[in-house]
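Working notes, structure below.
With one protein chain held back, the other chains of the complex are shown just where they sit.
Letters A, B and C name the chains as they come in the text, with residue numbers starting at 1 for each one.
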Amino acid sequence: MLSATYIALIPLLPLASFLLIGLLGKRYLKMASGPIGTLSLLLSCALACITAFQYFFQAGRVNGVFEKITVFKFAWLNFSPNVSIDMGLVLDPISVMMILVVTLIALMVHIYSLSYMKGEERVSTYFSFLSLFTFSMLGLVLASNIFQMYIFWELVGLSSYLLIGFYFDKPSAVAAAKKAFIVTRFADLGFLIGILILSFHAETLDFTTLISRLSTPGSPWLLSISSASFMGFSLLTWGLVLLFVGGAGKSAMFPLHIWLPDAMEGPTPVSALIHAATMVVAGVFMVARMFPVYALSCPAALQVVAWTGAISSLFAALIACTQTDIKRVLAYSTMSQIGYMMFALGVSGYGGENGLGYTASLFHLFTHALFKALLFLGAGAVIHYVHSNELSKMGGLRKHIPITHITFLVACLAIAGVPPFSGFFSKEEILMASYQHNFPIYCIALFTAGLTAFYMFRLYFSIFWKKELSADSHAHGEGGFAMMFPLVLLALFTLGAGFIPFGKFISSDGLPLTSEVHLGFSLIPVLLSLCGIFMAMAFYKKESTLPDKAATVLGELYKASFNKFKIDEVWLKVTKGFLFGIVGRFAAWFDKSIINGAIDLGASFAEVVSDTVRMLQTGKVQDYAACVLAGVLSLCLYFLYVWM
Amino acid sequence: MGTDFFILMKSELSLAIILFVLIFIKVFREDMSNASLFRLVNILLLLNLIVGFLCNSKGELFGGMFRTDPVIGFEKSILNLGILLISLQSLEWSKLQKHFAEFYMLLLSTLLGMFFMMSSGNFLMFYLGLELSTIPLAALSSFDFNKMKSSEAGMKLILSSAFSSAILLFGLSILYGCTGTLEFNALAPLISSVDHLQLLAFILIFSGFAFKLSTVPFHFWTADVYEGSPVAVTAYLSVVSKASVIFILLTVLYTVFRNLGAAWYDLLAILAVISMTFGNLFALRQDNIKRLLAFSSITQAAYLLVGITEGSILGWSSVIYFILIYLCSNFALFGVVSFVSARYNKEMIADYKGFYATNPFLSWVMVLALFSLAGIPPTAGFFGKLFLLTSAATKGNTLLIIFASLNMVASLYYYLRVVKAIFIDKNENPIEKTPLPLSLYLSLGVCIAGVLMLGIFPGVFQYIYKLF
Amino acid sequence: MNSLFLIVLWPALSALAILLCKGAKQVRTASLVASAIQLGLTLYIAFEYYTLRRAGDHSPFMMQSNLNWFPQFGISLHMGIDGISLAMLLLTSVVVLCGVLVSWNISYLTKEFYFLLILLSMGAYGFFISLDLFTLFFFLELAVIPKFMLIGIWGSGRKEYAAMKLALMLMGGSALILIGLLGVYFNSHTSGGLPTFDLLKLSVVHIPRNAQHILFPFLFLGFGVFTAIFPFHTWAPDGHSSAPTAASMFLAGISMKLGGYGCIRVACLLMPEAAQYYGPAIIVLACIAILYGAFATMMQKDLKYINAYSSVSHCGFVLLGIAMFTQTALIGAVMQMVSHGLMTALFFAVIGMLYERTHTRMTADMSGLLKIMPFLGTVFIIAGLCSLGLPGLSGFVSEMTIFMGSWQRPDAFHRIATILACASIVVTAVYILRAAGKVLMGPISNEHFRSLKDAAWNEKLASVILILSIVLIGVAPFLLSGLIRPGAFEIMKTIANATVLN
Partner (left out) sequence: MNAIPLQHILLVSTGLFFIGIYGFLTRRNLITMLMSIELTLNSVNINFVAFNRYLYPTKQDGLFFVIFVISIAAAEAAVAIAIIINLYRKYKTIDAEGADTMRF
């Protein structure tokens, strides 16, 4: 195995490049910041591949399971003797797979950005933020301690805030960045309280001990946490659901998804890296990391995960069909695919055959990262060419930008689940798992698969077919080699990824799982996707009035889905209306008038009393003598009667 | 008699000598200018102060009428210091006066009366000393012939003091009736807290004291007299006359009325709380700086009453310590006020706006004095006030301490109003930059040294404590 | 005369030295050198403390020196430090150094300004190292004059009103403390010997229960006024926003910590039973302060008011940490004091710099400053992120310690309080990002802002020092928590065996 320092280098290299470019970037390394970032990513990607290769093939299985290797661990902040945050790196199948995905996609995005961001004035800050993001994502993935994951979770949120708000002179970008950070921050509150609940009962923050204590059925910690209850549910359910809320916020699940479409304000490579492949799957990764506790000790929480995933995937697919901005369509499709991964985890059992959902979900995470990054980078190339996001301004680009056209087509086929491509294999396994465990979710999944095929090919045909665009308006070509190379490479990966025997590497209980394709079973989903594709072809291949007629027919549903079922407005009303409007204004008013008022009232009261008391000094000697006499008499009365 | 007469009566004798020198000058050396008179008197007063510190010894004269001991000796030297500082500060004011010698004669005679009162062992000597110290004061306070206010102040002082001494005498007569003697040591065993008549006598006698100390029900004369009379006399009234009454009150309460302890403990506590609160309420809205200082002196006297309630040596020494600090801070303040009012005839707080811009030294002196009066560290006032409260705390009367602390906050307000005027407010025609005479520098220097040094360096308090 | 005494003597000497030098230039360099040496002195003492601890000396208070001041009253100049007071000393010296650096272009009465600033810091130093209640009270009150003068003379906006209100409310607080002290002094009599002010002797003497129940509110509310506890916090917004930059850095950064430190050292150490008894009441006040402060901040338009109200909310965390009476929560409270001191000093420094350039503090007038002044913009963002508790900066570490510590109290009341406190991190995020978004980002609204130049050398140095210390605590918290742990353990010991009694 590689020694600890090399593995530690994987996250630390991006950190080093962040510090280097961040501090010196502006003045000295302005032009060199891109290459430095890409070089450091290249190195850490190579190291990741070597570690993965050695981990899976050379280290091999110990009594049938890839055992967790804690590379190193040191106590960072100890609260009490056994509960302490300690920073450490741990290698186990899912984290190795994740570092592979993250470093690969980050490398592709870096290369792509070299030419995409060429003209940008603040390119050094861009690359430093990208390296910060990669560092925090790798840290999150390799975390050995649940609090360490929370720490990198927040850093990921920060870097997404910085990158979304990169074009900060656009007010919409600033608002989007703020919205993203606050919504994820709100979800992280749930994550934090979940950590507090679990760590208090399990008396540890370390992942391995936490999972073993809370998942072995007889353990005293498990008994203590499941016996204590709050408002009807056991604390374990509360803890796990709150953890999932944190994950749902980051992965833009149903109620907390409002920030993802607005996050498209950021540069497209950023959306490719963060809002397609890596950050948004952090929620899935966290549930996968805590999967034994979810599956063995608390099926109720798993149900919540499953149904949220299912609802989000259907909800997002419906909205995606009517959006006009291509990046927002892709954002909703990401949300829908992550919904797939979530409910795959939700329906999966633990160990052996019924752990298929777990493997399928992570397999889909792997493949989805590849083709969604490809879709976004392709969309970036299209926007770069057409200088606008709106579908109406595009059409007939297949001759102008041929490579993007081919790679975009490959990705669309993959995501639609057409057989030879990787999307088909992972989606088919998910459908198999949901078919075995939860039939209603299986039906939702089928319907969403059809919808996915429809809106992806609606996108494809609107961009590359539809109407002939006048050639002269866009003089410059398709974009340099640096933009095309990642597209081609990712397309190749999307082709090949489907054939990886994923079950051998990753399964719920670690034992290898062989999954083969059942021809009979997968017939229905393929047929559904094909008919989705033909419908889209019929609607959008050529200029036709069919889409408008369909819109009038669907009427209400179309309008609702077009303005995103008004969820944004609901959230806005809750926060702006209630929190800021009523509570905030009341607090400020209360403070200014009541408390401040009370103090000033006290002062003015003292002044009024002092004015009245001053009247006693009339200036006349005889009044003074009268007061002296009164004083003496009152003293006498007091002492002779009261005191005696 | 012989030598111990001279040793025991040394401070009174030195005062008498200075008085005769003055009379001699008045009669024979008519042509002597105010300035040279000023220099001569100051030198004599300095000598008098030094004499005060020499061989203080314990003893009695005239059959118990006059008794003295190191503590009373130190108290007298505090008053000597006070008189020296006042005379040093009154140079500017003396330029306007024709009868400057008379001013000193009256001043020294009141001081002589106070010395007799402080070292009296018999109520007769006490009454004599009291009257000798108040009647010339009335003359002094109407010394500014050209001002209407000054004669009004004199009238009010003489009539009020006559009225209160009448009440005091009535009390004394009743006490004499009950016990048959006026000798302090003889009286002590005869007094018991059961007898109503003795209690009535005590209250009447105490009201005489209270009049001079200007505690609230008896304080009405203070504001007008302080405002009307010349600043040097106001300073003298506010510190020296109060101090002498406090010293004799201590001896009277601790020796004569020791058996009535429970009675005068409650009496002092009640009067202290009332005069603190009312003193602050009166002072909150004052605009004339002399009237403000009048009411602030009422509040400071109230803190002294708090100190007296604690009957042990600790209480007595912290009272003396506080009086010394109060003397320094008040005279620092009055030094500046007298100079400004004599030179520019400005006595309102508003006139002091923007004072820092023109003469920083005087503003720093005033501000330090004000913070010492308010009881804020690093000035000695903080230690003085806190020692009084700590010694009262050993008696455990939490209600008194609560009132005392809250009143410290109220008093801070009007001190800060003056500081605000000096430092913060802007003024289009502030008091111009004026060169100060050496004597004023000297006295302000002594006061500021006292205000800063007395607190931090414990030597002085140790010295007082060891006197007992 | 060991080095601890020097910590108090050095500011006094440098204050006098400042009075003697002529010309603004000389005054500035003198005060800079003085505060730099002061920082060096504190670091030396930290090093000496560390070697003593390493050498196995586990007595609760180290480097003690005891010379009696007024033996008749039992008052002695008893100095000594433990982990908590050392952390506070370090915080004070860093904030004062940056305060001196930031107020470089004070042109009106510069000599008096620096003299009062050094006097102010002397009050804080003395307060943190004195183990005698009287000397503690002396140094606490020492800071009243400079605060009033600094705000009154060099302030802005309604400075007279703010200065007067601040001085009176803080004096009111110290009056309450005085009543508490004298009550303790009276009850210390029961130990047979002379009543004493000495903290160590008092902590051994068991003050009778009913006396504790009366005196504890006085002491705690007195110190609470300094930490802007809920009903008495109104001096903080007005005071901070009218004060000049250096003064508001000191006010929010250090003088609020005097209250917190006082609560721990005096109120909880001397009267454990009453502390336990009043615990829930304090928690309620702390929670109100946290959430109420956070919500009130959202509505503020003036940058300094935003930071002032957020300081009220952050100091609510300190009180929450103290009132939970678990060791972790106590350590968290002290860490929060240190981290909040640094972050609010940084925030006020940046606001001061922006004010000097744009002459307005209203968020509505400024926008798009990040492009014009990148350095100041980044410092503003770092200060904001630290106050909303971003990992890697000190805010996160202290808040998490407080949450973990307060979660150790299993009953429902404490749990709800902790959850409410946690909820505040979202509200803090909202108003910080709103302020940052409005001021720094967005299009440049005011044309002649374009010509503003970025931070000068002294402002850069001050911000870098503060940011380095914030990041150091954020990245390596084990240093700070290790330093505080023995001190907190001592205090928890007295409180623990108090619970056994009742």
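In this section, a residue touches a chain if its C-beta (ideal position, glycine included) is under 8 Å from a C-beta of that chain, and two chains touch if they have at least 3 such contacts.
What you see is a predicted model, and the numbers here were worked out from it, not measured in a lab.
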{"item": "Chains still shown that are in contact with the chain withheld from the display", "value": "A, B"}
{"item": "Touch with the omitted chain, as defined above, among B:E75, B:E92 or B:E227", "value": "B:E227"}
{"item": "Full-complex contact with the absent chain, from A:I164, A:I401, A:V621 or A:L635", "value": "A:V621"}
{"item": "Of B:Y104, B:F163, B:F184 or B:Y326, the residue in touch with the unshown chain", "value": "B:F163"}
{"item": "Candidate in contact with the missing chain, chosen from B:F6, B:F20, B:F62 or B:F145", "value": "B:F145"}
{"item": "Which of B:I25, B:V41 or B:L182 contacts the chain that the document leaves out", "value": "B:L182"}
{"item": "Contacting the left-out chain in the complete assembly, out of B:E12, B:E131, B:D195 or B:D266", "value": "B:E131"}
{"item": "Absent chain, residues of chain A that touch it", "value": "614-615, 617-622, 625-626, 629"}
{"item": "Positions on chain B contacted by the hidden chain, ascending", "value": "124, 127-128, 131, 135, 138-139, 142, 145, 148-149, 151-156, 158-159, 162-163, 166, 169-170, 172-174, 176-177, 180-182, 223-224, 227-228"}
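Heads up, the rule we're going with is that only the chains that are shown with their structure count from here on.
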{"item": "Rounded Å distance between chain A and chain C, as computed from the means of their C-alpha atoms", "value": "37"}
{"item": "Distance from the mean Cα position of chain C to that of chain B, given in whole angstrom", "value": "42"}
{"item": "Rounded Å distance between chain A and chain B, as computed from the means of their C-alpha atoms", "value": "78"}
{"item": "Of all residues in chain C, the ones touching two or more other chains", "value": "none"}
{"item": "Residues of chain A engaged with two or more neighbouring chains", "value": "none"}
{"item": "Residues of chain B defined as touching chain A within the complex", "value": "155-156, 159-160, 163-164, 167, 196, 199-200, 203-204, 207, 210-211, 216-218, 220-221, 223-224, 263, 266-267, 270, 278, 281-282, 284-285, 410"}
{"item": "Complex contacts: residues of chain A adjacent to chain C", "value": "26, 75-80, 83, 85, 147, 150-152, 154-155, 158, 161, 165, 168-169, 171, 174-175, 177-178, 181-182, 185-186, 189, 192-193, 196, 199-200, 575, 579-580, 583-588, 590-591, 595-596, 599"}
{"item": "Partner chain C, residues of chain B touching it in the complex", "value": "314, 317, 371, 376-378, 382-383, 386-387, 389-391, 393-394, 396, 398, 401-402, 405-406, 408-409, 412-413, 416, 419-420, 423-425, 458, 461, 465"}
